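A protein chain is absent from this complex, but the other protein chains hold their places.
Chain nomenclature is as follows: A, B, C, D and E, assigned in order of appearance, with residue numbering initiated at 1 for each chain independently.
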Amino acid sequence: MIAVTRRAYFCAGHRYWRNDWSAEKNREVFGACANEHGHGHNYMLDVTLEGEVDAKTGMLINLSELDQVVQERIITRLDHRNLNMDVPELGDEIPTTEVLARFIFEQLDGAFSAGRLTRVRVFESNDLWAECRRD
Amino acid sequence: MIAVTRRAYFCAGHRYWRNDWSAEKNREVFGACANEHGHGHNYMLDVTLEGEVDAKTGMLINLSELDQVVQERIITRLDHRNLNMDVPELGDEIPTTEVLARFIFEQLDGAFSAGRLTRVRVFESNDLWAECRRD
Amino acid sequence: MIAVTRRAYFCAGHRYWRNDWSAEKNREVFGACANEHGHGHNYMLDVTLEGEVDAKTGMLINLSELDQVVQERIITRLDHRNLNMDVPELGDEIPTTEVLARFIFEQLDGAFSAGRLTRVRVFESNDLWAECRRD
Amino acid sequence: MIAVTRRAYFCAGHRYWRNDWSAEKNREVFGACANEHGHGHNYMLDVTLEGEVDAKTGMLINLSELDQVVQERIITRLDHRNLNMDVPELGDEIPTTEVLARFIFEQLDGAFSAGRLTRVRVFESNDLWAECRRD
Amino acid sequence: MIAVTRRAYFCAGHRYWRNDWSAEKNREVFGACANEHGHGHNYMLDVTLEGEVDAKTGMLINLSELDQVVQERIITRLDHRNLNMDVPELGDEIPTTEVLARFIFEQLDGAFSAGRLTRVRVFESNDLWAECRRD
Partner (left out) sequence: MIAVTRRAYFCAGHRYWRNDWSAEKNREVFGACANEHGHGHNYMLDVTLEGEVDAKTGMLINLSELDQVVQERIITRLDHRNLNMDVPELGDEIPTTEVLARFIFEQLDGAFSAGRLTRVRVFESNDLWAECRRD
């Protein structure tokens, strides 16, 4: 079994806050992530495809295609953006690393002409990441 | 499937040595790790939980809980410690990265109120790590 | 000459925007950093002190003091904050890496009981950093 | 389940080019990787073995054996080499990261006296890697 | 004093070889770097400018200018290239990290509309780098 993983980068702002909760409850559950004016992170994104290696090119997928899809579907939409306000699909969801991983998996699934998307990893920092894997 | 991984750090000393072996055999099997006065490392620890994302919080588990458990059960016990002398549960075991990974998995298993511990990775250096996974 | 450097971390949000400029000019000069709802970064901060090593402790400065000062004067004020809105001293300044480095140098200068602050480095990402040095 | 992973390093040159394709097609498919005089990378190699931990040594495999096998079978053959010209087994294959991962897996499979090779990861850069896994 | 540093990346191939030396002498002085078909590296380049921070923009230099100059003068010329064959200015020089640092400094010096180039660092790997500084 062969898999290839491509890493990409974006920076974004966010805040953890629920309007249907009191300020006290928001603070209790979300801690400093509930701070009024938000904050942000340098995110890293690892996209993993599995599949067959083309005997002619030695490639599972051409990286120029992989890069273009990730750029168009993810980076241009999230980079230098506010995740609470600039990503309508997230609706009222709290933009945690887990939620982002699932969102990005859904955006990328089915978008490649070769290989099969099996895993998306999103790193919020060096010390925290979430992954969404196909079962 | 969603997984979240948290990285933590500790530094510790250790030595590889068996009293029931000759000095020659200790040296042959353990090399410089058998040096008389021990040495040490900056360890990194990656703790991975899998589970469901809570729709209200966007979280698989609240990081404040995850951090507190890892701090109490692992970091306060191993950080700035000597693994041969300060961790009774290890008994006479050689404190290799493999043994540490299994020990930490056992200490953390069942300790979280949400998610399921599926993997512990311990890095002794950038170039060597061990993982303990649930089968 | 001996110097010691301590690295600390904070994450924050920001936006580059001047009210006395048109949207077009803001976009032209600041690019994606002018996006309406802001974004953010994981910052790293390196604080360097030079001085004499105390013969009794082997230390230029006790790290517990260094950590406490950096925590109180910088991390608690910038971490999980919005640099445009939560740092009054920055006034209307654009919170670039250069401006942050100078601000942090000023906040830390004179705050240590031993050693002499000679350099502050602020990394906005792995690929961009600014330093403020004493001439 | 216990796994141990060892990281090794090599640097090598390569070029993506098929003689049975026109220059235009090579350029179209391989981009800058088709440049006439080749280029190169600092590769990282992660070798993962799974198995039982020896109760006497605390080790899945003695690292001195693991290091020696990786050194002899991989590093001495690839380090400071040109992957197109210096590795006969690759024949006319394009030396992509995917092809290298499979080649290295085949070279290492069955070479260890303990543990079972389950994964080889090859990093061409921080942003691109391929893995070959046993199904 | 304020300085800003920008990191860029390129990968390239090279070989250390002097035609006016015997193969034995080349091997003795250059070791594996003299291997016949060359090899390559992932290089990192840190460009440092010092100067005044513009009060309106908070910037020492606009990063879009800095990036464009580095891209045009360095990256497009060295990335995915062979340093022995594709860089006429290097003539017969051995393309060591030291020689590259000086070459890049000369290419960038005087190219920026603000700030003053004070240092170029070239990393051949994580473990070796050279810097060219203005005296």
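The rule is simple: contacts are C-beta pairs under 8 Å (C-beta built on N, C-alpha and C of every residue); 3 or more make two chains touch, one makes a residue touch a chain.
Small disclaimer: the values here were computed from a predicted structure and weren't measured.
K.L.:
Given the contact rule set out at the top, which of the displayed chains would the hidden chain touch in the full complex?
P.N.:
When the full complex is considered, the omitted chain touches B, C, E.
K.L.:
Tell me which residue among C:L60, C:L83, C:L108 or C:V122 touches the hidden chain in the full complex.
P.N.:
Of the candidates C:L60, C:L83, C:L108 or C:V122, C:L60 is in touch with the missing chain.
K.L.:
Can you list, in ascending order, the chain B residues touching the missing chain?
P.N.:
For chain B, the residues touching the absent chain are 9, 11-14, 32-33, 35, 37-42, 79-82, 84-86, 125-126.
K.L.:
Which parts of chain E are in contact with the chain that was left out?
P.N.:
On the side of chain E, residues 16, 18, 29-31, 93-99, 101-102, 126-135 touch the unshown chain.
K.L.:
What chain C residues would touch the chain not displayed?
P.N.:
Residues 1-8, 53, 56-60, 62-64 of chain C touch the chain absent from view.
In the analysis below, only the chains that are shown with their structure count from here on.
K.L.:
Could you tell me which of A-C, D-E or B-D has an interface matching A-B, in the sense that over half of the contact pairs are shared by residue number?
P.N.:
B-D
K.L.:
Based only on mean CA positions, could you tell me how far chain B sits from chain C in angstrom?
P.N.:
Here chain B and chain C have centroids separated by 33 Å.
K.L.:
Got the chain E residues that touch at least 2 other chains?
P.N.:
As it turns out, chain E has no residue touching two or more other chains.
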